[in-house]
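Every protein chain of the complex appears in place save one, which is left out.
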Amino acid sequence: MIYRLISQLGQSVRNWLEELGLAIRTLIAILLAGLGLWRRPRLVTTQIHFIGNYSLVIILVSGLFVGFVLAYQGYYTLNRYGSESALGLLVALSLARELGPVVTALLFAGRAGTSLTAEIGLMKAGEQLAAMEMMAVNPLQRVLAPRFIAGLIAMPILAALFTAMGVFGGYLVGVQLIGVDEGSFWSQMQGGVDLWEDIGNGIIKSIVFGFAATFIAIYQGYQAQPTPEGVSRATTRTVVLSSLMVLWLDFVLTALMFK
Amino acid sequence: MQNNKSLDFWVGLFVLLGAGAFVFLALRVGNMSSMSLSDSYTVSAKFDNIGGLKPRAPIKSAGVVVGRIGDITFDDHTFQAIVSMQMDARYKFPKDSSAKILTSGLLGEQYIGIEAGGDVNLLASGDKIKMTQSAIVLENLISQFLFSKAAEGKDDAK
Partner (left out) sequence: MNYNVGLPKTPPAVTNLVEINNLHFSYGTRPILTDLTMQFPRNKVIAVMGGSGSGKTTILRLIGGLIAPNAGQISLLGETIAKANSDALYQQRRKMGMLFQHGALFTDLTVFENVAFPLREHTDLPESLLHDMVLLKLNAVGLRNAAQLKPSEISGGMARRVALARAIALDPQLIMYDEPFAGLDPISMGVTANLIRELNDALGSTAILVSHDVNESFAIADYVYFLSQGAIVAQGTPSEMLASEHPYVQQFVNAKPDGPVPFHYPGNTFAQDLGLGGKA
């Protein structure tokens, strides 16, 4: 009985390692295929449009509302210690360092990630990828790599937009609604937020998240079972895996960056 | 398939918006607007102990930011710290100005305070500030206090 349990454990570890190996190999193949894409920028820009532009609304609106909430909650807490003038600093730091990259990545996984997975999964189910292969066109280069690069480019842009909207939202609630002093709102912020340490690290985080979330979405679609249930399961897996990966990477990166 | 021209326009707009967000963050949210864009000249000073001074910390005179710390290196001949300071070109100081390492607030970040001297000649790029005062290290302060208390006690006992 114990023997069977242990051998089953060994079996699952081996399966897991094999899957991981396959994922890494696919990633390397996509990266190599992506190198040849500079000759065909239109493939990438089309995808940037589908991934980036179509996510704009949700990112901008979410950023605004997160900024609102940060200002409300932040004011309430800072007020107890008489430090309301630091509200701008609080809002900007929270957004630039953490909320901007992380929330954008989670929203990205939900909106763009699922659409990528579903699209690729359905292409696989409809034999479009096999048809492409039979026409001597490498689907990794034609379909997967452009989407991957587009996600990598779009994510930091979306994160920056989220953060900017959040700061603006914080300004609207903090200064206009609650009445914190406008001058100290901005000056404390500018005094405390470092361009490279805070904003720069936030951008680096968003690039790493973009790498992970886009690859997971594309890979799940590529490996999906070519049936309706298979595609639906793949989209669910994309959201769950991406979210967990982003949060875990956030922990690791924060530990490394902010000592 | 979407018209190529209109698609290019939207993607371009997207990237432009992103660039705008970056610029906004850099200038209005971050501290880039102070210093890095204006002209500066470099001056150096040696300290016995720089305490917690970090690069990019402010250099203030009369409470106004007049520069930023550049590199901090170690001289292993005199065993002192060499601090390179980027001074805003708009403000000139006499050659005999002194530099002190001060702390903002009680336990805040450390910065360099410049007190102007009286020399007619002004500091130019590459010059060294001769008079420096190191950071106050808390442990030394406490041991000094304890030592003076002990000495007082001994005096009383005599």
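Residue numbering begins at 1 within each chain, and the chains themselves are lettered A and B in the order written.
Everything that follows uses one rule, which is that a residue touches a chain if its C-beta (ideal position, glycine included) is under 8 Å from a C-beta of that chain, and two chains touch if they have at least 3 such contacts.
Not measured: the values here are computed from a predicted model.
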> Taking the entire complex into account, which one of A:I6, A:I28, A:V57 or A:A130 touches the absent chain?
Replying inline: A:A130
>> Tell me which stretches of chain A touch the chain missing from the display.
In response: 122-123, 126-128, 130-131, 133-138, 142
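To be clear about the criterion, only the chains that are shown with their structure count from here on.
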> Approximately how many whole Å separate the CA-defined centres of chain A and chain B?
Replying inline: 36
> Which positions of chain B touch chain A when the two form their complex?
Replying inline: 2, 4, 7-8, 10-11, 13-15, 17-18, 20-22, 24-26, 28-34, 56
> Which residues of chain A touch chain B in their complex?
Replying inline: 42, 45-46, 48-49, 52-53, 56, 92, 96, 154, 156-158, 160-161, 163-164, 167, 186, 189-191, 193-195, 198-199
